[in-house]
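Let me begin by handing over the structure; questions about it come next.
One protein chain is absent from this view; the other protein chains keep their places.
Per-chain numbering from 1; labels A, B and C assigned in written order.
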């Protein structure tokens, strides 16, 4: 103690306590399906509970079907979402049609909930230009961003645009993962939005891994929710395997931002049950079954299914039928995607500049000649 | 209250309280010269007090003389340091010879304290390659960085290098300003150093302005000290007009990092009394005399001078003599700088690659021919 | 009509677009109250308010990311990057994002963003404040890179850039800011973004240049005229795309060409011009293509700049060499 009192600043204490306010993830139902916060649970009508369950079942069916398509070689790059249904659908459920969405590559389900079609999702994965038709249709969503962090700075711009347009009850939504929080753009995006007190809601889906790099390598911060502090943005953790908690927190964050209070940040604690992507990632190379097991037990569908079954709002038969129905639809969507017209290089070239430059115009001619052969 | 209880997460409360732990700048002597923390004051010997005063007087003399040289057209780009003497010298006083220093463009005084010569400082401003001779002499300091943020990521690398080299009692020191904290690299640098728990000490000299942009535009965070929270790095504010407080805090931060606890972050609250740089900035364009006045009253020299004078350790005559002596020396340093050899393009070209490529070799010949005319 | 400096002409152009289109926004570091560190945006915040002309936090990637989000929500952003050296902090926003969006959306989504940034040597400023970094950007499909060489073009081109629906990198020459004055029309006019200009007609040899180097070339033309050598000077104006037609027309007349740039030789624009000629118009040439540029070192310390930068003497020497080939 004597030695300690020599310090003017107790950096050790600051370090060991700074995360405390951010380490209490909101939860409504626990992994056994027990309701741990009745007051919050009671806010949901039976219909809404069923809707949320259906959305998760839909996302899982989409996941399973895309993995199937992947094995058949009918998709390109695809990021599996197994295990993250509560996080993705809970947040998506809080979005309003007028909100701008900035998804990353793992956020196709939210994008589709916001107005893109499943077919467009498939076209995105396959690499076909019609994947972005939703933008042209007026859906307020941007592209599934590949460059980690870029979506955050762009979201700040959209949020400022909303504010300048004086659009009421409208926010910009953006996603990244635990790994994505290490990017400078992640920080710049939050800080810009906060400096302008613009209506942005920043989501971090912490699924424990950035490909093979564990969450703890990304940062010594104990939570990702506390990353908002650097920019004066309030952050909070939520149990991302609990769709009820996730939805309520996302909605609060949205309300807060929409009311003109500036941005909010939400970290969902979730887990990537499977591989990072369809491109040959093998989690057994870098993580253990012992680590995975408790997370599998936290499966978001299990716990809500239990609650709904207890309330006689759900049964296996209903779920099986839904899944079959969804999958049939996805198969049709894939057929539609596969029927998309062949892409022409001459078309691409026409869309490099608003008016083709002479060089590009010459190249268009060249390719049109080739293409008509 | 009823409305409020509907919220699951009280974002408003999180937002309004998150900065509280960081808003208590450490102070030893206040602006009237009153000792406000006797315990801390008593840690300084008379000699040390005098040394600290001398360093500030030296920095101020350097400032005055460089402004003189600037008016005479004898310097190039130069960033005035008037008002920031306590911050810069307090921190510099805590550095050890074996520490690596990553200065920015306003940190020539610390760089010189660490082993660069005044002449090298002048050559840097004028734009002469001999300015970096200190690196070649083995002084552990890098270049006054122009690209804001770059020094932070590089500092993280040096800190990791120190750790891997297993060098004891050695840290990497780095500076930026309030504006610099908005850069992605600022965040990435802190986060990398923290992820590796490497011995870096991050200083933010918050002088209220980034050229014409006020501190409040940079970020909605109430303090810059709290920016460490995003990376699990403890941060603290200190009265940057109080050299005793600044030194003690800097030393604690250094000790903390040197002991293997990972990085620390220090925000010094200071003020840029004059223009941003010698290149035509005019503060009257963007700030008021009303804002400046209270800061001028906090002049770091005034308060320490008062304390030392009261203790009979200092008098005006001594100070005047010192200033004259320093300035004479600076004039000599300038003469030496002006006597530096003419720089040859052929020399530069030789230092593009370790071994000149054929193209470069041809260009060397070309320039040697021109130069020998 | 008034005689305006290059920088005043840009200010005038910005004033015009702010007035014409309520969706235009100017933002960046110090562009607001201070009117920019060079005073290019001076007076505009007073005139159009802090909603239209405003300062941002200090982060270039943030500034250009902001531009993209603003463009998506219907605005026409005119961000400033304080010096071209700092564009290196934001390359993804330019090359990975804004320039790709029209392509991604099959032509239906525009990114009408004009990034203004000062560049170019000769002002003895700090490191990375003078470099000519156009090569980082001229290879990016979907991005226009332009730079005016005189006040008239400066105003007309900045108006065209803002009105254009492609993203434009608008490079402003630091040394020309205050060293050049010209008659500049009042009000609205445009100068095309993709047309090189015959800055001076001639018949014996063509000099292709851009930005400050155009003025060096014009000096050479003046000087050689006294020896009855007739030099044609072409000002590229657009560095990407390059208007090869104007160049080829000139070479078909002169059969000799020197390509001059301030940037290092390894940096692309001159090479791009030379290669276009070598591919499509080589048979018109009766001498090798002459190149004038800075040598391939890092942009030098301020005290050595004058020796390093290519000037009229260097161009003259190369012109004589090619003429006497």
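In this text, a contact is a pair of C-beta atoms (placed from the backbone, for glycine too) under 8 Å apart; a residue touches a chain by one contact, two chains touch by 3 or more.
Just so it is clear, the model here is predicted, and its values are computed rather than measured.
Visitor: Can you work out which residue in C:91, C:198, C:229 or C:317 touches the chain that's missing from view?
Guide: C:91
Visitor: Would you indicate which residue among C:73, C:215 or C:272 is in contact with the undisplayed chain?
Guide: C:272
Visitor: Using the touch definition from the top, which of A:16, A:32, A:51 or A:212 touches the missing chain?
Guide: A:212
Visitor: Mind listing the subunit B residues that contact the chain we can't see here?
Guide: Within subunit B, the residues that touch the unshown chain are 100, 129-130, 132, 135-136, 142-143, 147, 150, 152-162, 164-165, 172, 184-185, 188-189, 191-192, 195, 347-348, 350-354, 357-360.
Visitor: For review purposes, identify every residue of subunit C that touches the missing chain, sorted by number.
Guide: 85, 88-89, 91-92, 95-96, 99-100, 103-104, 128, 133, 135-136, 138-139, 141-142, 240-241, 263-264, 266-268, 270-280, 282-283, 285, 288-291, 296-298
Visitor: To test your reading of the contact rule: which positions on subunit A touch the chain that is missing from view?
Guide: Subunit A touches the missing chain through residues 76-77, 105, 126-129, 131, 146-149, 179-180, 182-185, 210-213, 217-219, 279, 281, 285-286, 343-345, 348-349, 351-352, 359-360, 363, 366-367.
Just so we're on the same page, only the chains that are shown with their structure count from here on.
Visitor: Rounded to a whole Å, what is the gap between the Cα centroids of subunit A and subunit B?
Guide: Roughly 41 Å, centre to centre.
Visitor: Mind pulling the residue numbers of subunit B that touch at least two other chains?
Guide: Correct list: 149, 182-185, 217-219.
Visitor: Can you list every residue of subunit C that touches 2 or more other chains, as numbers and ranges?
Guide: 56-57, 59, 61-62
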